[in-house]
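Only one protein chain is missing; all other protein chains are in place.
Up next, chain A:
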Amino acid sequence: MCSNYLVRLNSTPSILLDAPAPWQIGFQDVASPGFEGIVSLHDSIMFYLILILVTKSGIVYKYLNHGTLIELIWTISPALVLIAIAFPSFKLLYTLDEVIDPALTVKVTGHQCYMVPESDLEEGQLRLLDVDNRLMVPVNTHIRFIVTSTDVLHDFAVPSLGIKIDATPGRLNQTSALIERTGVFYGQCSELCGV
């Protein structure tokens, strides 16, 4: 799996951001409802985070050396904010964990020590991301991925689909995806597996 993998859905070239770009800060473009939920939760939390960070940026307490009340306020209110974040976060987590009646199952096995000589890359291929054989799966179909490994811990991750699941030797993990649009989606092993 560390040789990277890729899902190709049809031959239509994609102009969307389905692979990491240089100096990229934000997410890749959403292609599944699960990832849509993750991005939505992140963006909602960012609203409150910006509010808190700018408000607490040193303007309020610039003359303040000591104050029990203010200490209490800025200890308790972050705790309340964390509790407020926890509820939608857990709801999303358990929703993503559900594998709804899959029409197709793909078994993914992780391997260590695959290397690709750079001279093998063709024009337009992405370094450390492209593969020889692309996995092709249909759109608008519930797909189940059963993930395992042969040697060490790996991690099957495709950011655009919101998939990131550990590949553990001797154990089967499962996750699902519903791909909403065609495209070429890239992912890398997201575990420190030694390659």
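We adopt the following convention: a contact is a pair of C-beta atoms (placed from the backbone, for glycine too) under 8 Å apart; a residue touches a chain by one contact, two chains touch by 3 or more; residues count from 1.
Please note the rule applied: contacts and distances are computed from a predicted model.
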| item | value |
| --- | --- |
| Absent chain [UniProt protein name; select from "General transcription and DNA repair factor IIH", "Dynactin subunit 6", "Cytochrome c oxidase polypeptide VIIA" or "Trafficking protein particle complex subunit"] | "Cytochrome c oxidase polypeptide VIIA" |
| Among A:Val30, A:Val108 or A:Ile143, residue touching the chain not depicted | A:Val30 |
| Touching the absent chain when the full complex is considered, from A:Ala21, A:Val54 or A:Ile83 | A:Val54 |
| Residues belonging to chain A that touch the chain removed from view | 30, 43, 46-48, 50-57, 59-60, 62-64, 180-181 |
